[in-house]
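Missing here is one protein chain; the remaining ones are kept as they sit in the complex.
Here the chain labels run A, B and C in written order, and each chain numbers its own residues starting at 1.
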Amino acid sequence: MENLLALVIGVLYAAGIYMMLRRSLVKLIIGLALLSNAANLLIFTSGGLVPARPPLIARGESALAAPFADPLPQALILTAIVISFGVMAFALVLFYRAAEEAGADDLDRLTSTDT
Amino acid sequence: MSDLILSTATRFLMPLFLTFAVFLLLRGHNEPGGGFIAGLVAAAGFALYSLAYSPGRMLQLLRVGPRTLIGWGLLLAAVSGLPALAAGTPFLTALWAKLHIPGLVNLKVGTPLIFDVGVFLTVVGVVLTVVVALQEEED
Amino acid sequence: MTALPLAVLSPFALSALAPWAHARLKHHAGWLLAVLPAILTAFFGSLMPLAASGAPASFRTPWVASAGVMFSFHADGLALLFAVLISGIGTFILIYAGGYLKGHPQQGRMFVFLLLFMGSMLGVVLSDNLITLFVFWELTSLTSYLLIGFNHEQERSRRAALQALVVTGTGGLAMLAGFLLLGTAAGSMELSEIVEKGDQIRSAALYLPVLILVLMGAFTKSAQFPFHHWLPNAMEAPTPVSAYLHSATMVKAGVFLLARLTPALGGTPEWEASLTVFGAATMLAGGALALVKTDLKQLLAYSTVASLGFMVMLLGIGSPYAVKGCLVFLTAHALYKGALFMVAGAVDHETGTRDASALSGLRTGMPFTAFAAVLAGLAMAGLGPWLSFIGKELALEAVLGGGNLWLTAVTVLTSASFVTVAGVTGLRIFSGPPSAAPKKAHEAPLSMWIGPVWLAIKGALLGLMAGKAAAFLAPAVSSVLGRPEQMKLALWHGVNAALGLSALSIALGAAAYIGWDRVRSAGRLGDTILKWGPDRLYDLSLDALSALARGQTRVVQSGYLRYYLLAVILTVMTLAGHALYSRGEPPVMVSTVPVTAYGAAVALMIVASAIAAVLLDTRLGAIAALGGAGGGVALVYVMYGAPDLAMTQFLVETLTIILFVLIIFKLPRFARLSRPWSRVRDGLISIAAGGMMAYLALVALHVDLHPPISSYFAENSVPAGFGRNVVNVILVDFRALDTLGEISVLGLAGLGAYALLKLRLSGRKAV
Partner (left out) sequence: MSVLTVIPVLIPLCCAVASLLARRSIRLQRKLAVAGTAALLFAAIGLMTAVLHHGVLCTQSGSWPAPFGITLVADILSSVMVMLTGLMGLAVAIYSLASMDEARERSGYYPLLHMLLAGVNGAFLTGDLFNLYVWFEVMLIASFVLLALGGERAQMEGAIKYVTLNLMASALFLAGVGILYGMAGTLNMADLSLKLRDTGHHGLITCVAMLFLTAFGVKAALFPVFCWLPASYHTPPVAVSAIFAGLLTKVGVYSLLRVFTLIFTQDIPYTHTIILWAAGLTMVTGVLGAFAQNEFRRILSFHSISQIGYMVMGLGLFSPMALAGSVYFLVHHSVVKTNLFLISGVAEKLGGSFELKKLGGLYSSSPVVAGLFFVVAMSLAGMPPLAGFVGKFILARAGLEAGQWVIVGVALAVGMVTLMSMTKIWGEAFWKGSPGTALPQPPSRKVLVTLLVPVAFLAALTVLTGIGAAPLIHVALRAAEQMLDNSQYIAAVLGEGMR
């Protein structure tokens, strides 16, 4: 399963990167979203897969019984998901406004500030 | 027509969402859930209301501005770490108290729960801020 | 001796008061400000006996001790010779500037810069620490920049100022590197210690790099060929500046440095060859170009270039005669050239022109100035019984002693050119019938003729009282030679070869003076050379740099986001890929968790969604596909024990899609914007990048160097965190700080999105 997930991660990265390299703002943000999913999945996988043993301590117990899914990567990913959600929401609005200012969705029309 | 369906459905769904959110928030420390998830659910409820009626009516219902909610949420989360400093322990050290009402409640209440409430309020505030702004953008 | 650093710093302190003095006293402030350098002259003079006795005054205190930088000063003979010249001439320059720039709105700044320069220059010659010396050295470049560009609204002034700064600054940086290496080779940064270790340094492997780098500094500063061009251009500066910086003091800093380092670096064939060759080339170039100029300041500037070459050549020869000749000539040159520049300035000021071919008969209108000019002119020609005459004799003897015929010829020719220039600047314009100048010539005010008169007389007196001059210069000569040296100066050396050559040069110079007009018309060649000379080269290299800069920026900073992204992707692929390739081990391809049908289906769903997101042509389709991929990831979380994660992912995914949908329909539809080949290129790069990340994941999966720390959370969640959902306890307690940051991000994102939608300042200006 790990090998399969590694492949999935690779595909997500490839798709994300390809989308980001387009000229469309919408595709760019879709690419970003794919990329953050890929990163999260990468963390999840490299932390080790443990099927169906969530890190929930049973009522009355005082500790998790091994084997259990590593709770720390989960917490990290959760934080990362929330952060990327926030950032994505902002980026969406930003891109919308940029497209509005530029009158187009085309990134190639947004090059005036560079040189 | 669809507005009618939506608004009727909302009238039922909204309290359900909010109750569920509170439930998720309170049990989050022990079962799946927690401030963030609960916040999203609650925000979904309000957002539905806002879509069904209008942002203005939703804000009336909410009473507090969503941006103020963000402020309070952050404040609560940050402040929940401060009593620890007063107690001479590092920032964010949890302080717990037993809340015991015989027959009704028997649980531990601590600053981490306040923290989680802060998370909850922030999430609700953020989602509603964005949704309202976007909705107003439509007009 | 604390007085030493205080003396160096005093001009800096005074410069802070100069604007105030100028505001009160206007142009008379020059007289008041000149009091300080006058005192300094006396002070440095009073230190001479100490230097002569072999126990010079010195001062040392740590500055940046950890980097070997001391704030240290050492007043030996050489330093004091320069210090006296700097403060002595500086006295008259301040007075002169008061008269010359009378009524100029920025005269106060002139005083400030002149004083800053004076302090910097004193620092250069008195510093004992290499780095301290460098600091002051660069300060002279900076103040010189401000002074050359004094007429800042003129393009030419700005260009000249920048050119001087660039040329001397580049040399200065090379010199800094040279100093650092010299410090390493000598094991000390203190000059007084370095000069004792000549043998050690000359035999060190670093000797040649040190020599080359230090010479870069000295040659650029002292306007040696082919770096000489900035000096004539610097004549854009007001005359007080030209007289002070660009004839009497700053340009001699390079000569000073060479003299200072002679005991440490001198005496090798490399030293001798480079100094004599560059010196001689400079003499020829300067001497020749001086003859074809008619602008008084240009004439003097080129002859200054030649003089600097002369001094460098003499230091290259390095014999006692040569060193004595160099220092005597240096002193004499400072006096007469300073005087002549001030004369040129006075003439310009009073007549409105500096064109020597258009001026004549000024002696009646400007008698004092004429007196100074004639005296200084005689000195420059090496005619009168003045100090310069002695210097020339010594120098010729040194050149003859070296037995190098070429150098002898060059020296004679250059001396001849000096005679001609002296004739033009000191005699020609004052004699004959008065010319029709733009303004009718009147004598300049006292402040403008006292300086030249004094300096010219001083040069004459020192020659007549050769014994006094010898006593004054002997400690300096000892410093340069690195051993105590007896010094006797006499006007009359008897009839010898040197005297003969001297007479020859005078005859040649006189002939050229008489036929000056013809010499100039023959000198068109000189103008052609100038056109294609180093000055042009400077422009060309600036243009080339500029073109390179623009070209590079167009490529690197193209403005296209996708190229920037490509840069990041290719960078990380190259770096990480190379690290894996060159230092990695192949991944273990064995899965420990079996593939289930459900798992395979989810994987397929994610892959299919991702591919669909890429391929779909409609916005809604692409977004739905994105949702599918996100949902699939959530299912993975469900399968492998992460319910909180899965819930969050589902909710966030839904919400993201709602936001997308709210916004997306306000944006234009997808259009196929990119060309097919770029799609292919991007496709290949994406696949390669994805492949690399997959490979990385495969490697990472099976490298477990240490067990994770999470067993601590598993054990402490309930007893210490009072919660059974370990993930939640981590979020709100173990790692609450993360969550605090996280909601801050969220909050800001919300506020930001709101502000962005509500605040639209487009078309409005805001700073």
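Everything that follows uses one rule, which is that a residue touches a chain if its C-beta (ideal position, glycine included) is under 8 Å from a C-beta of that chain, and two chains touch if they have at least 3 such contacts.
Because the structure is a prediction, the values reported are computed rather than measured.
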Visible chains that the absent chain touches, using the contact criterion stated earlier: A, B, C
Per the touch definition above, residue among C:A264, C:A281 or C:A749 touching the missing chain: C:A749
Contact residue for the chain not shown (choose from C:L446, C:A490, C:A579 or C:L684): C:A579
Chain not shown, touching residues in subunit A: 20, 25, 28, 32, 35-36, 38-40, 42-44, 46-48, 72-73, 76, 79-80, 83, 86-87, 90-91, 94-95, 97-98, 101-102, 107, 110-115
On subunit B, residues whose C-beta touches the chain left out of the figure: 67-68, 70-72, 74-75, 78, 81, 84-85, 89-94
On subunit C, residues whose C-beta touches the chain left out of the figure: 62-68, 105-106, 109, 131, 134-135, 138-139, 142, 145, 149, 152-153, 158, 162, 165-166, 169-170, 173-174, 176-177, 180-181, 184, 545-546, 548-550, 552-553, 556-557, 559, 561, 563-565, 567-568, 571-572, 575-576, 578-580, 583-585, 693, 696-697, 699-701, 703-710, 712-713, 716, 733-738, 740-742, 744-745, 747-749, 751-752, 755-756, 758-764, 766-767
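Methods note: only the chains that are shown with their structure count from here on.
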Chain contact topology (line, ring, star, complete or other): complete
Chain whose average C-alpha position is farthest from subunit B's own: C
Averaged-CA centre spacing for the pair subunit C and subunit A, given as whole angstrom: 50
Length of the line joining the C-alpha centres of subunit B and subunit C, rounded to whole Å: 62
Whole-Å gap between the CA centroids of subunit A and subunit B: 24
Residue numbers of subunit B (touch at least two other chains): 30-32, 36, 126, 130, 133-134
Shared interface positions of subunit A, touching two or more other chains: 54, 56, 78, 82, 86, 89, 93
Of all residues in subunit A, those that touch subunit C in their complex: 1-28, 30, 33-34, 37-38, 40-42, 44-59, 61-64, 66, 68-72, 74-79, 81-83, 85-90, 92-94, 96-97, 99-101, 104-108, 110-115
Subunit C contact footprint on subunit B (complex, rising order): 28-37, 40-41, 44, 47, 66-67, 70-71, 73-74, 77-78, 81, 91-92, 94, 96, 108, 110, 112-113, 115-116, 118-119, 122-123, 125-127, 129-131, 133-138
Subunit B - residues contacting subunit A, complex: 30-32, 36, 126, 130, 133-134
